[in-house]
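Note sheet for the following structure.
The complex appears here without one of its protein chains, the remainder shown in place.
Right after this comes subunit A.
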Amino acid sequence: MYFPSKKKNAVYVSPIKQDIHPIDFSLPTEPMNHKRKNPDPSPDSDEPTTQLSSPFPDEVLERVLSLLNSRKDRNSVSLVCKDWYDAERWSRTHVFIGNCYSVSPEILTRRFPNIRSVTLKGKPRFSDFDLVPPKWGAYVHSWLLVFATKYHFLEELRLKRMTVSDESLKFLALSFPNFKALSLLSCDGFSTDGLASITTHCKNLTELDIQENDIDDKSGKWLSCFPENFMSLEVLNFANLNSDVNFKALERLVSRCKSLKVLKVNENITFKQLHRLLVLAPDLRELGTGSLLQDLTPRQHSELKSAFNNCKNLNILSGFYEVTSIFLPVLYPACTNLTFLNLSYAALRSDELSNLLIHCPLLQRLWVLDSVEDEGLEAVGSNCPLLEELRVFPASDPFEDEILHGVTETGFLAVSYGCKKLHYVLYFCRQMTNAAVATIVQNCPDFTHFRLCIMNPRQPDYQTDEPMDEAFGAVVKTCTKLRRLAVSGLLTDLAFEYIGKYAKNLETLSVAFAGSSDRGMECVLKGCPKLRKLEIRDCPFGNAALLSSFRKYESMRSLWMSGCKVTMDGCRFLAQEMPRLNVEVISECGNDGCQADKLYVYRSVAGPRKDAPPFVLTL
């Protein structure tokens, strides 16, 4: 239904029904012609305001609502009544779209006319692990074309897992005169030429954040394209890029940009160059180092240490692409106020980590490689009482090398004894026991994110040889605030029964090589009311599981199933029953009885996508 608004000729889109859970992409799940259940307040704008409208003028309401930042709050606000819906949509300046195919740029711009900042996420998360073929989609270009006319004053664009071309970057650079911040995380499809367009044309750029992208790295010339009078940069992260930049140009840039707060250089920057940059920018809040190799003379050592000592505001340290032991002490003075230390590219030993952590009493987040071993994690437990987040990544490929080293349950236990505030963990390990996990969650019952990866698929409790069901049972029973869970090890349906029964706040679940039958997945779908993202690979779940609670998928962002037992006819049935879901399959064969190799199901108000490649079947 469409209701012309008195003041602005805006289009009214009916809000979501009350029985659908609050969603994160802040847009209604219904297509625009769907009738609402409840009777409308009168659309006739000449009538006097009824008790359903707000008692104060729209402008005041908009002003008040503009103070709301949380998108969950804004979603709730938009459901109150038509006036609040309108006020909210006019006052919203930032929009987050968790799945770029859930909505079209036209629908978006129609509802929200005043957007300055857009966050867009594209491909399913398993594309990070090569499970999604190239050229799958998630192109940003069609969005930019619409934004160029509707959001001419766009200032920020943050993209994750999107395909971005050099042409798109050039178009972006030329179409938005106020453009300030560009963040590209895990994107692909562009080269350093595209970056050069940005640095050349965006006169008001404050942020350029290039992280973990699949980028065609032709040269470092893009950095030299910043004009000589350009000085607005506050954030620069080019750690992702391997080609050399012109250091003199970088130096001049850093000395001009007095507001620079975040600087993350690539591994080609040597310690001598780093030293010069630190002297120019002692107010940095976040620093990403380059390579810290070569020999340090005593004088260089003390100069570098002194430069770090002058960085009183440093909260976040990362980089360390190549680092030898002798460099670590120069960091000690900078560690006093450190809240986040990212050593996940540096294969430190336990003693090296231990010596470093003594100087980091305020650490809240720590990322390391498992080269530090259990002993290194014991040092974490001893030195970091304020730790909230720990991520331990594997230092080497567990399939290439024997997993002789790395971390075990011992290290995780040690951290849980010492770090009572721990609530986020990502832990890659070679062995685990049910008993250890039970103790860990006793020590730290406030987990919100528990991502455990026992690296050998289907590995049982190495002490008892039993499945790891009880471990995850303990997690969901004890950690009532749990929002994200990734399971591993040998798991039967019992683990999923526990999850369905206890994980009432769970929003994201990642499952691989687990479960015994359809029942496992059924329990989760029936039991977890807040589930938004479910990603499954190589599990024995078939059509019965897929279709057991198919209406639920409309309350979720997406479902991914690959290497499971669902077949094409099961998927077709789902597509038939749920027209507002996009059911996409990547499969070798399209006949009914065939395995649906990769299934991706997501809700959308934009209908089936028009840019699907030939290998994606939309059912």
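The working rule: contacts are C-beta pairs under 8 Å (C-beta built on N, C-alpha and C of every residue); 3 or more make two chains touch, one makes a residue touch a chain; residues count from 1.
One rule holds for everything that comes next: contacts and distances are computed from a predicted model.
Selecting from "Auxin-responsive protein", "AP complex subunit beta", "Translation initiation factor eIF2B subunit delta" or "BRCA1 associated ATM activator 1", the unshown chain of this assembly corresponds to "Auxin-responsive protein" (UniProt protein name).
In the complete assembly, the contact with the undisplayed chain comes from A:Asp128, out of A:Asp128, A:Asp216, A:Asp244 or A:Asp611.
Among A:Trp222, A:Tyr345, A:Tyr553 or A:Tyr602, only A:Tyr345 touches the chain left out of the display.
In the complete assembly, the contact with the undisplayed chain comes from A:Pro457, out of A:Pro177, A:Pro457 or A:Pro529.
Only one of the listed residues, A:Glu59, A:Glu212, A:Asp351 or A:Asp611, touches the absent chain: A:Glu212. Where subunit A meets the chain that is not shown, the touching residues are 126, 128-131, 133, 186, 212, 214, 240, 322, 324, 344-345, 347, 369, 371, 393-401, 428, 453, 455-460, 464-467, 490, 492, 510, 512-513, 515-517, 537-540, 542-544, 547-551, 562-565, 567, 569-570, 573, 587-588, 592-593, 595, 597-598.
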